[in-house]
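Every protein chain of the complex appears in place save one, which is left out.
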Amino acid sequence: MALRTYLQAISDGLREALAGDESVFVMGEDVGAFGGAFKVTDGLQAEFGPDRVRDAPIAEAGIIGSAVGAAIAGMRPVCEMQFSDFVACGFDQLVNVAGKMHYRVGLSVPLVLRLPSGGGFAGGPFHSQNPEAWFMHAPGLKVVAPSTPEDAKGLLAAAIADPNPVVFMEHKHLYRRIKGEVPGHPYATPFSARVARAGSDLTVIAYGAMVHAALEAAEDLEGASVEVLDLRSLAPLDEEAILDSVAKTSKVLVIDEANRTCAAGAEVASLIADRAFGHLDGPVRRLATPDVPIPFSPPLEEAVIPTADRIAEACRELLDY
Amino acid sequence: MALRTYLQAISDGLREALAGDESVFVMGEDVGAFGGAFKVTDGLQAEFGPDRVRDAPIAEAGIIGSAVGAAIAGMRPVCEMQFSDFVACGFDQLVNVAGKMHYRVGLSVPLVLRLPSGGGFAGGPFHSQNPEAWFMHAPGLKVVAPSTPEDAKGLLAAAIADPNPVVFMEHKHLYRRIKGEVPGHPYATPFSARVARAGSDLTVIAYGAMVHAALEAAEDLEGASVEVLDLRSLAPLDEEAILDSVAKTSKVLVIDEANRTCAAGAEVASLIADRAFGHLDGPVRRLATPDVPIPFSPPLEEAVIPTADRIAEACRELLDY
Amino acid sequence: MLDAADRRGLLRAMVLMRAVEERGLSLYKQGKIPGSFYDGRGQEAISVGATWALGAADAVCSPLIRDLGAHLVRGTDLAEIFRHYMGRENELSHGREGNVHFGDRRVGVVGMVSMLPDMMVVAGGLAMAFKLRSEQRCALSFFGDGATSRGDWHEAMNWAALYGLPVIFVLENNQFAYSTPTSRQFAREPVARAAAYGVAAVSVDGNDVEAVFEATREARERALAGDGPTLIEARTLRMHGHGAHDDASYIPTELLEEWLGRDPIERLASRLGEEETAAVEAEVAAQIDAALARAMEAPMPAPGTAGDDVFCVGEPVTLGEGAAPWSGFAAPDPLPAAA
Partner (left out) sequence: MLDAADRRGLLRAMVLMRAVEERGLSLYKQGKIPGSFYDGRGQEAISVGATWALGAADAVCSPLIRDLGAHLVRGTDLAEIFRHYMGRENELSHGREGNVHFGDRRVGVVGMVSMLPDMMVVAGGLAMAFKLRSEQRCALSFFGDGATSRGDWHEAMNWAALYGLPVIFVLENNQFAYSTPTSRQFAREPVARAAAYGVAAVSVDGNDVEAVFEATREARERALAGDGPTLIEARTLRMHGHGAHDDASYIPTELLEEWLGRDPIERLASRLGEEETAAVEAEVAAQIDAALARAMEAPMPAPGTAGDDVFCVGEPVTLGEGAAPWSGFAAPDPLPAAA
């Protein structure tokens, strides 16, 4: 075990995958000599050469589509969008070509698409988005979103080993802010939820950066026993873990950093309202970024993205219900 | 009033808009001399000329992006994707350019994007999709989905008059199957829900083609008083109408023809679970197409898209709860 | 380079393609093929000629709706194709896909997606993998004149040239995209753009199967020699409507008549002579009858299978090798017993 940042954990995972499997290669804009816009791939090109750590032209459809081709030829491409926001430019290749290939014609597409996502640092409307729900709503894609360094490395390994296209949401605001103990050897983390904090009065369901906000809020709530469930995998959703937690606590708050309407949290809340109705002791509350592009100016951005304070407030209201 | 098909009502709406406002023009692949793949624009080019009813190259980003340009220059483009499925190819221009323009730089984008959508006729994985939830999850876009000829024409007029980008979901399977009385003069239908059938025991919430399946199911449910709420507008959602209906009936079934996860119905269900919890007398049930590409072969397609029978069955279960 | 047996094979494949599509059209009109129906009437020389020049390990990614011939040359089983068309149980698509949206991965064919020309980008990715692994293989992709207007066309072209990929792009310039003539799609012919990317280009008579073959053979040699991609323009005319629903009344009669005189099958047939042609036609008709009879025995898929296989479980399934008639390679048994 070693203390690693979230970013280092992802780098480590990439390095281990490249070292361990000849069919793995990394591709994206400026991922080579420059080491990526966030330096996640720093040093990898020097270590593995320009064929296996490939700089791509600014062509998101080209990156995703050619990765699909390489994948069906037996490779395991791991691609980076420079910011998750740019995946919109390769959207069609991802949802229509990669996602449906196996169902339609039986070919596997073992492709990982890394999406540096999320806000919190004045990135503005095009460098702060959380597009995961689009891909949850696209059959054939898996979507994972680690919140800790340990899970980041483990979920990345599992994503690379998976024979299906996996969208890997890595939250930029966790990159250097979050440190944790990470095993020094390769390991895979299952695509299932994790109880980040056990509790009995209320469940807060979150993923990615919001897990940390939820944990902070839970700490603040003296006297209440708040469970925090870290989804980790958004598609597939770990329905059992969600329902189990709600059965235990009877109250639930679902958090999204993404825009509210049709977000991951909408699916989670609707699942609970359907399958855990009998256990509920209060409304299924949601806290999410409202349906607004992420504004640049810090007071505005801070006003829209859920914070620990607002999570705590929503918890208090629910606890009092 | 005249008896018109859903398709004719849309054509009529386009004709009236072209006749009534010089700034309106129609653009899309094969919409000109051919009159569109579904003949929705049939005759319009002959009537209004090739400048106002424009054949476009196969370039969905080109169509949407240039429509944005025309819109900010004061025009009111009404564009067609040949099938809604192809909107994935112009996704970025729609969500990033059109949707965020007004918030970011204050320019209006009065653009209507017509998306012939939905399954039911062996169109297969690329000619049957219902992509509306992607756009509900994209701030700055409005999304409407008429189920009747009258609403098709009225919502189209309102969409064209709206100073914002509006995604107009027109269901292909309703085109020639559904007829109804339509006023012969121009009128606008508000972006709000409509009680398609009043009832007191249970609310079925649907939109587009599923409204008809829900009405059929409601007829079949002898002895029960089933309300059918036709959402008509998905963004904005008519929250009041949804909550009012649930307050009245206490039981609710939400239908999506779209793939289940993060569909419009997830948002509707989560809204109810949050804001109408106190009124609920049973779980918030959902019936949707599972997370699978729409299969081609009729027995398979029929197995995935919600049918009147399966809606009735789900209603019965809920009524018995 | 082609010998008499090759020519007979080429004729056979083109006649087969046309006959399968004719049969398909009547099955469609009888309601036995659901959905829609598309064919490649008049364009048979392109998919047949181009695919004929490939080696067994080369990939076709992808044949489009005018390219049934590519599937036939690669060795896809005919009964399977009919089962697929009709939405019956089959190993190609399990009823999940229809019309020419299929590909037998076991013979190196990747089924197309509708979004044009996405598969050109994917073909580039296949070629990238081949090159990365120093394999002597290439990928071939078909696309229409209309598809050249889309951004993915550009990204595929740039990618192929930048990395010098072993990929062959076959442009089927049939003068129309659905109802839209090329004059309303672009101001300059796409073949002229290839040089601006650094892609070699050649333009051939698309109704001359030997010319298409020869251009592809050369492009393949270039690809395997490490000399990069080639764009082959095959000039032709779509002799039917866009699909069975389209009477193509927007195509001038004189244009159709002109191209009727250039029918690719008649052209090769006249070279081979009446007797040989008649023999091929009879052989093909018998083959189709037999295949269709087998296909008709297949049930419709069980509704319960609709949700299967959205995800792959276990080891990834990759491309296999196909028949390569010209180089003498025939995949031993492309289809398992089930077929």
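Think of it as A, B and C in the order they're written, each chain with its own count starting at 1.
We take it that a residue touches a chain if its C-beta (ideal position, glycine included) is under 8 Å from a C-beta of that chain, and two chains touch if they have at least 3 such contacts.
It should be emphasised that the depicted structure is a prediction, and the values quoted were computed from it without experimental measurement.
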{"item": "Displayed chains contacted by the hidden chain, counting the whole assembly", "value": "A, B, C"}
{"item": "Selected residue (touches chain absent from view) among A:Gly13, A:Gly99 or A:Gly123", "value": "A:Gly123"}
{"item": "Residue of C:Ala161, C:Ala177, C:Val204 or C:Leu292 in touch with the missing chain, whole complex considered", "value": "C:Ala161"}
{"item": "Residue among B:Lys39, B:Arg104 or B:Lys179 that touches the chain left out of view", "value": "B:Arg104"}
{"item": "Contact residue for the chain not shown (choose from B:Phe25, B:Phe86 or B:Tyr207)", "value": "B:Phe25"}
{"item": "Listed residues C:Arg8, C:Lys32, C:Arg133 or C:Arg184, member touching the removed chain", "value": "C:Arg184"}
{"item": "Missing-chain contacts mapped onto chain C", "value": "149-155, 158, 161-162, 164, 184-188, 192-193, 195-198"}
{"item": "Absent chain, residues of chain B that touch it", "value": "25, 51, 57, 59, 61-62, 65-75, 92-93, 96-97, 100, 102-108, 110, 139-140, 142, 163-164"}
{"item": "Hidden partner interface residues of chain A, rising order", "value": "29-30, 32-34, 37, 55, 57-62, 83, 85-86, 88-89, 121-127, 290-293, 295-304"}
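FYI, only the chains that are shown with their structure count from here on.
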{"item": "Centre-of-Cα separation between chain B and chain A, whole angstrom", "value": "30"}
{"item": "CA centroid of chain A to CA centroid of chain C, Å", "value": "39"}
{"item": "Numbers and ranges of chain B residues touching at least 2 other chains", "value": "85, 88-89, 125-126, 291-293"}
{"item": "Shared-contact residues (touching 2 or more other chains) in chain C", "value": "93, 96-97, 101, 113-115, 151-152, 310"}
